[in-house]
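Each remark here refers to the structure printed beneath this line.
One protein chain is absent from this view; the other protein chains keep their places.
Here is subunit A:
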Amino acid sequence: MSDRATMESIARLVPHGARVLDLGCGDGALLDLLQRERGCTGYGIEIADANVLAGTKRGVDVIQLNLDEGLSIFGDDSFDVVLQIDTLQHLRNAETMLRETARVGKLGIVAFPNFAHWPNRLSVLRGRMPVTKRLPFQWYDTPNIRVGTFKDFEVLATRNDLAILDAFGLQEGREVRRLPNLRAGTAVFKFERG
């Protein structure tokens, strides 16, 4: 998910100069990009030691927290944008975290692997769980404990009174706006409280 084209596509959704919280920031590459090219400030949240170190080396402020313990450390509306890029699918409390994202940020941006992408559908039709570049794990050892689809997220967002401002798919770094549920390996949503 850290390829340049994908990062830039997501970065374009973030307003210039925004104060950003990146939940599950990985090695901090996206936040680094936002800081350097879009004049953003903010913090990354990470649980893995190696990522806290990598982000610190990049010059990104990383705060080591377990997202499954919630976002109580952050006040309401304390960020312009809260990012959850390839994070939601790893969380036990995904729905709570989505609501928390909307509470803490004025804008939320979520990206996750779209399970309804056609190669995945084909694989399931053949009777096997998909193992692809985007979902490279076997069903029994995957860290992706939530698999959802582009359409599923729309339903979840509506159920939680989130207003979707933009939604598209990403495939090989290109935005997919026609039939994204079928044609894109990654689903991207930009939303605010409804």
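Basically, a residue touches a chain if its C-beta (ideal position, glycine included) is under 8 Å from a C-beta of that chain, and two chains touch if they have at least 3 such contacts; residues count from 1.
By definition in this document, contacts and distances are computed from a predicted model.
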Name under which UniProt lists the unshown chain, selected from "3-isopropylmalate dehydratase small subunit", "Pyruvate dehydrogenase E1 component beta subunit", "NADP-reducing hydrogenase subunit HndC" or "Homoserine O-succinyltransferase": "Homoserine O-succinyltransferase"
Touching the absent chain when the full complex is considered, from A:Gly17, A:Gly59, A:Pro119 or A:Pro136: A:Gly59
Contact with the hidden chain (one of A:Ser78, A:Ser123, A:Asn144 or A:Gln171): A:Ser78
Subunit A residues that touch the omitted chain in the full complex: 19, 41, 43, 49, 52-53, 56-57, 59, 61-65, 73-75, 78
